[in-house]
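Every protein chain of the complex appears in place save one, which is left out.
All chains are identified by letter, namely A, B and C, in their written order; residue positions are counted from 1 within each chain.
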Amino acid sequence: MSFNTFGHLFRVTTWGESHGPALGATVDGCPPGIAIDEAMIQHWLDRRKPGQSKFTTQRREPDAVQILSGVFEGRTTGTTIQLMIENTDQRSKDYSEIAQKFRPGHADITYHQKYGLRDYRGGGRSSARETAARVAAGGLARAALAALVPDLRITGYMVQMGPHGIDRGRFDWDEIERNPFWTPDPQAAEDWAAYLDGLRKSGDSVGAVIEVTARGCPPGLGAPIYAKLDTDLAAAAMSINAVKGVEIGDGMASAALTGTANADEITMGPDGPDYGSNHAGGILGGISTGQDIVMRFAVKPTSSILTPRRTITMDGEETDIVTKGRHDPCVGIRAVPVGEAMMACVILDHLLLDRGQTGGVRGAIG
Amino acid sequence: MSFNTFGHLFRVTTWGESHGPALGATVDGCPPGIAIDEAMIQHWLDRRKPGQSKFTTQRREPDAVQILSGVFEGRTTGTTIQLMIENTDQRSKDYSEIAQKFRPGHADITYHQKYGLRDYRGGGRSSARETAARVAAGGLARAALAALVPDLRITGYMVQMGPHGIDRGRFDWDEIERNPFWTPDPQAAEDWAAYLDGLRKSGDSVGAVIEVTARGCPPGLGAPIYAKLDTDLAAAAMSINAVKGVEIGDGMASAALTGTANADEITMGPDGPDYGSNHAGGILGGISTGQDIVMRFAVKPTSSILTPRRTITMDGEETDIVTKGRHDPCVGIRAVPVGEAMMACVILDHLLLDRGQTGGVRGAIG
Amino acid sequence: MSFNTFGHLFRVTTWGESHGPALGATVDGCPPGIAIDEAMIQHWLDRRKPGQSKFTTQRREPDAVQILSGVFEGRTTGTTIQLMIENTDQRSKDYSEIAQKFRPGHADITYHQKYGLRDYRGGGRSSARETAARVAAGGLARAALAALVPDLRITGYMVQMGPHGIDRGRFDWDEIERNPFWTPDPQAAEDWAAYLDGLRKSGDSVGAVIEVTARGCPPGLGAPIYAKLDTDLAAAAMSINAVKGVEIGDGMASAALTGTANADEITMGPDGPDYGSNHAGGILGGISTGQDIVMRFAVKPTSSILTPRRTITMDGEETDIVTKGRHDPCVGIRAVPVGEAMMACVILDHLLLDRGQTGGVRGAIG
Partner (left out) sequence: MSFNTFGHLFRVTTWGESHGPALGATVDGCPPGIAIDEAMIQHWLDRRKPGQSKFTTQRREPDAVQILSGVFEGRTTGTTIQLMIENTDQRSKDYSEIAQKFRPGHADITYHQKYGLRDYRGGGRSSARETAARVAAGGLARAALAALVPDLRITGYMVQMGPHGIDRGRFDWDEIERNPFWTPDPQAAEDWAAYLDGLRKSGDSVGAVIEVTARGCPPGLGAPIYAKLDTDLAAAAMSINAVKGVEIGDGMASAALTGTANADEITMGPDGPDYGSNHAGGILGGISTGQDIVMRFAVKPTSSILTPRRTITMDGEETDIVTKGRHDPCVGIRAVPVGEAMMACVILDHLLLDRGQTGGVRGAIG
């Protein structure tokens, strides 16, 4: 990864500020011949769009994507693809009064220290709006994956809101698209609605844990040691605004297990190796096993809350700050499509990287 | 990161297998003029060396590092530095009988599937011995950091062994070097000794959580969005063998917090901004704040245990496997110096990256 | 360099096809705090614009650049800068009849073979219009260089048109901006005008040699061995459409010299080392000496000519092709601003790379 680009072969560079004229993703290295149009990408952006439900931010952006290059007669040409989304509903006046103050928990102070200046409107480049560009790139990656790995399904969902987890015994894949939290536990969907209502009214916020699973990923993806699949997934997730932790498989809980409990034993199935369990989260030695790839990341609560917080001004004077305007009581909800998009980009990238180095031929077993 | 290289400007490529003639680190982009010699690097390798205590693996390697290039008359020249460590105690015969089987929880099966072949001796390239090369590179990074950021202190320590954590109320920095677990809690040092003795005799293993802290890191390091400091730290940690989770600051626990509880408020101190707390782990928007950088990672239990596990052979036949020979009942212990080394390499890399893009001039406050 | 990106720290990714809605440059890693606006970049684009003189192509594009991100209140923020130029005058109908044929000397056949499809309108991505994006990026680089190295002057000029060279004895820097060929030899400007008139009428084309000089470049830029300054300049020049040769200093003629004739002897001047000659072109061992950096590149004649050429169709049938529509009888003229832009981007990139690795401190002499 470098500054504003991620990926090795399928390389995505995002650009754009919260209150600039537009934002987007410059995608280089997409395989040629992939069928793609704006509607296919728009589909994924619409899932992320603000104003979707009463629980997410009230900013109304159509997030309409335009494909400005790299596609001809409905197919990718193999050249750079420019995806642009124009900003239409910025409401600058919400931020002007706090141009001189650093919002605690945000990147205001660090951007100022590093760069000497910052676009203070809506968080500028550090705003979560940047993730719209990732979702667009993810839509493109999904189109390529659909052609190259038709059985692959990438699904993101919330497994925890604030301190409230889900009951995996009630896990229902079909429930995910039926509730505004993208949670697979119908009971949690109910409980969280009430919980979040309370937070929205009190002006506070809460964090979340998002899990993204890739089912049907072929074995052999990942390039040890420093471009391992889990390394790139961890980086991808950690690069999302407000993320503070990343897990693969059993994650942090792996530490508490014994070797006997942790090992995923191997048997032989009709189509190849079978694993009795998946503590590893589908990745061994940094390479996919063919099992479900399971990644989780924790999103901290948004620091833009209606309670006054102590801070300083750019002149070094102590003051209070209250962030008015539009906020997400739980930014984690909108991180679900973003996590999926990152998973898609990383898996596609590794598919290309693998076939580049090895030609895609797998070592036979049996 | 790419295949076997990590870093943007301070670029480290590791090479070498567990049972090959040697292993090492090719380091490119080191600042010139840094005072360095083999003893300075050897210091850090000795902390990691196998055979150190009765709790770690019994393989006896001197891990003697040689500097083959890039240093002249005791100073780095700015050209490629080759650090080589010869393997001397491989005991090949320990592994020959399992050349045909895939050890569960190890990379054997995925390396075979991806590459079509694998060096099965001791895990080959996927072995934890690769981390000796990282520690060597980390020693070089520390020498550069000592010259560029004299107040920086990077310290790693264990905060959890299996299910047993530490009591942060008893946290003592000086305790870390006094016990074989590098834990800052003297009581935990005692408890863990007994616990691990039991595991070693039963032939089982356990995981661990390691925390690495960088005190005195200047603000402004990190290159948003995709080369954020926490992104690169997460990737660095996740690239270590057997790591399954990474956290910055409050990590996964951030999800359970409310915005009110999570925000690190800012006041003005004599030397600049002061933070009342450090939930963020020293990083905001991907850039260091000047606070302690706090990273944690979870190491899963080693899968090389003396209990028979079900697996398959390369021919697809089901069988059992018992890993004889030398093992770590808790590989996490030896990951402490590795975590420190990665932190050192990443921080140096970002110091260079920052002064490259911005010239190192900071935005003034006050 | 990778696919559509060049540069190490100052990284430029270009996008856009000749007949797409727009084209542009995504610039990452620009130093923050640089004063920049659209007019400053437009200045350089206007020098390149088609329809400028009767000798260049008659396509009328305003080439109006928009800055879509990365600049706030007139200064670069250090985040991704998106420069976009909308295409307005494509005249699609000029190309539709040759969609099935491969134009000899163009990339039509190789793009088809590599990607399986191609945007045939005006050469698609392989069109020279891509260079407008480079000139925009070069304008941004020049702004940064003006702030960081105020004495630097980058000047490009034609030294040969077809078989006709210049007389260096008549070299006048001020003549360059006074004639439509950007040549420093006023007599050549006259001779070439007549020569090119003849070619334009006959429907043929001719090549050119462009030289770009950087005066006032500080010593120490360049990162041996594989990111040498001349290595990156050669790559930058060779990446320009239709370029077939690159030279530094005496270039290919160096081969014919003896060591006695070739060596640039060194004496001591009031400000530092002085060189009696500049056969080296300002670069020794891949690093700038402080002398004028001199680079030359040869542009082959455009293959879009009005004389019928033998070729094949996509179905493999032999046929003739005549390229109607708008053409450059000498594309080399318009490569002058492009060469300058590339020189600017590479020098800025190396300035940042050098201060990243070394902090910019120079070894003292005297």
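By definition in this document, a residue touches a chain if its C-beta (ideal position, glycine included) is under 8 Å from a C-beta of that chain, and two chains touch if they have at least 3 such contacts.
None of these values were measured; they are calculated from a predicted model.
In the whole complex the chain that is left out makes contact with A, B, C.
Touching the chain that is not shown, out of C:28, C:119 or C:230: C:230 (per the contact rule at the top). Touching the chain that is not shown, out of C:39, C:194 or C:256: C:256 (per the contact rule at the top). On the side of chain B, the interface with the absent chain consists of residues 2-5, 11, 13-17, 20-24, 26, 28-29, 32-33, 66, 68-70, 72-73, 75, 77-82, 84, 111, 114-119, 124-125, using the contact rule stated above.
Counting the whole complex, the residues of chain C in touch with the unshown chain are 1-6, 8, 14, 102, 104-117, 125-126, 130, 160, 162-163, 199, 204-209, 219-220, 222-228, 230-235, 237-239, 241, 244-268, 273, 276, 279-281, 284-289, 296, 298-305, 307, 309-312, 314-318, 332, 354, 357-358, 361-363, 365-366. Listed for chain A, the residues touching the missing chain in the whole complex are 9, 29, 31-32, 78-79, 224, 352-353, 355-360.
To be clear about the criterion, only the chains that are shown with their structure count from here on.
In this assembly, the chain whose C-alpha centre lies farthest from chain B is C. Inter-chain spacing, taken between the CA centroids of chain A and chain C, is 38 Å. Centres computed as Cα averages put chain A at a distance of 26 Å from chain B.
Residue numbers of chain B whose C-beta contacts span two or more other chains: 224, 357-358.
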